[in-house]
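Some notes on the structure that comes next.
Shown here: the complex without one of its protein chains, the others still in place.
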Amino acid sequence: MQIKEKTRIGYYPGCAITMGSSSEEYGTSVLRVAEAIGPELEEIHDWNCCGASSAHATNHKLSTALSIRNISLAEQSGFKEILAPCPMCSQRLIISQKDVADDEELKKDVEDAIEMPCNGDVKILNYLELIKNYCMDEIAEKRKKTPKDLKIASYYGCLLLRPPKVLQFDDPENPTSMEEIVEATGAISVDWELKTNCCGGGFTLSRTDIVLKLTNDILECAVDAGADAIAVACPMCHANLDMRQKKIEKEYNRKFNIPIVYISELIGLALDLGPISLGLNKHFIDTESVVNAFA
Amino acid sequence: MAEETKFEPKIVAFLCNWCTYAGADLAGTGRNQYQANVRVIKLPCTGGIDPLFLIKAFERGADGILVSGCHPGDCHYNSGNYHARRRWNVFRPLLEFCGINPERIQFSWISAAEGGKWVETINGVVDTVRALGPFEGYQKINTIGPDASSESSQT
Partner (left out) sequence: MGKKIGVFVCHCGTNISATVDVEKVAEETKKNNPGVSYTTTYKYMCSDPGQKLLRDKIKEEGLTGVVIAACSPKMHEHTFRNAAIKSGLNPYHVEISNIREQCSWVHPDKPVGTEKSTDLVRMMTEKVRKDKSLKPIKVHVTKRALIIGGGIAGIQAALDIADGGHEVIMVEREASIGGHMAQLSETFPTLDCSQCIMTPKMVEAAQHDNITMHTWSEIESITGYLGNFDVKIRKKARSVDLDLCTGCSSCWQVCPCKKIKSEFDMGLANRTAIYIPFPQAIPSKPVIDRENCILFKDARKKNIKPNDSKVCRKCIDACPIAPVKAIDYNQEDEIIDVKVGAIIVATGFRELEDGLYGEYGGGKYEDVITGMQFERLASASGPTDGKIKRPSDGKEPEIVVFIQCVGSRDPSKGCSYCSKTCCMYTAKHTMLYKHKVHHGHAFVFYIDIRCAGKGYEEFSQRAIEEEGATYLRGRVSRVYKKGDKLIVLGADTLTGSVVEIEADMVVLASAMKAQDDAEQFAQKLSIQYDKDKFFSEMHPKLKPVESSSAGIFLAGTCQGPKDIPETVAQAGAAASKVLALLSSDELEREPVVARVDRQLPPVFSTCIGCFYCQKVCPYSAIESEDIKARDGSVIKTVARVNEGLCQGCGLCAATCRSKSIELDGFNDEQIYAEINAVEFN
């Protein structure tokens, strides 16, 4: 039946979700879902750091060059689109692409540094965009399990949407793409307030107190809105909400015990791909309640 | 640098009094610089421009022409610019038929509030026509006579 050729998309894992790193379950689940419903993801050969965090805070040119090298590599492999599931990566890649397009001189310097041309006509997708563009019908078609009364709060954080002028993805104040995907998996999406609030991001190590306050607000708001789990598409958000949750509970004296799942894991569960293969056993907060809902 | 005599195109601009002429004034008020190759002829409305005016301007040595009026819907005379646009649509193929590259005549809408757009448009027209080179069609008619080859054969 499958006559039409599968779309080939360059896959850029980045440091956080690649095999063996802290958020590998995100990467694993993304790949497992892609195997099941496409499109064909092909890892960009010889990819490197996207230039986030330390590089872009200290040396703009270096961070741009790092990003652009990945894009140019993808270009040379003939990809028209790149998937960067980590929004920090997708944001860095898109911003660098724009910076280079706007600044002839920077472009030249970067091209000299990476010894490759960059034409800038590769489109960078975040994971929500990829699913929305390629997989909504497939999810509907190949869904095997429907969760029972599973209420999900979709949490976007900041990097997927901001800066809106550059990223131009969804409504920065009231995005809805993740909710659409959540509902496609058969779960119920809850309306809540803090879906675009900051999780504390890069302060996770340096100013844990701020992170605890911000994440506490988010967890509180989601739980009060009746959510059974929070869906995320960002390893930073996941780390702050999942890994820090016990500490938040202690600090603010309230039990949440709310699983934080990647949107890819949720899709995987709906497609019946098996919780272990999706990495649902690698969370700090037990995901059993979510897995059982799909039983 | 100056030794080489660079080709400087000559542009005649036919502007409507209400929108583009005022837009060009606004560019002046804002001290927005642009290339000095343009000579402006003011009319009440682009709808009142006889295509023969444009031909005459070419005949007098213009290399390019800009016709600019109010945005659709904003014409001071309600509908003059729509008539101008229709006339242009008919006139354009005629130009091509005559062997005049239609790129040499540009048509734009610039409002009284768009000083910046005036600057961009003028610079755009000058650059485009500079790239096209001098318009020699009529000069050849004048000097060589009826056998002068049309311009399209050279571009």
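Labels for the chains are A and B, by order of writing; each one numbers its residues from 1.
The criterion applied here is as follows: contacts are C-beta pairs under 8 Å (C-beta built on N, C-alpha and C of every residue); 3 or more make two chains touch, one makes a residue touch a chain.
Bear in mind the structure is a predicted one, so any value in this text is a computation, not a measurement.
Q: The chain left out touches which of the shown chains?
A: Across all of the complex, the chain we cannot see touches A, B.
Q: Pick from B:A27, B:L66, B:L95 or B:V125: which residue touches the chain that isn't shown?
A: B:A27
Q: Tell me where the left-out chain touches subunit B, residue by residue.
A: Here the touching residues of subunit B are 10, 12, 18, 21-22, 24-29, 31-34, 36, 39-45, 47-50, 53, 56-57, 60-62, 73-74, 76-80, 83, 87, 111-113, 119.
Q: Considering the entire assembly, which residues of subunit A contact the chain that has been omitted?
A: Touching the missing chain: residues 164, 171, 173-174, 193-194, 197, 221, 224.
In this section, only the chains that are shown with their structure count from here on.
Q: Subunit A to subunit B: how many Å between their CA centres?
A: Each chain reduced to its C-alpha mean, subunit A and subunit B end up 52 Å apart.
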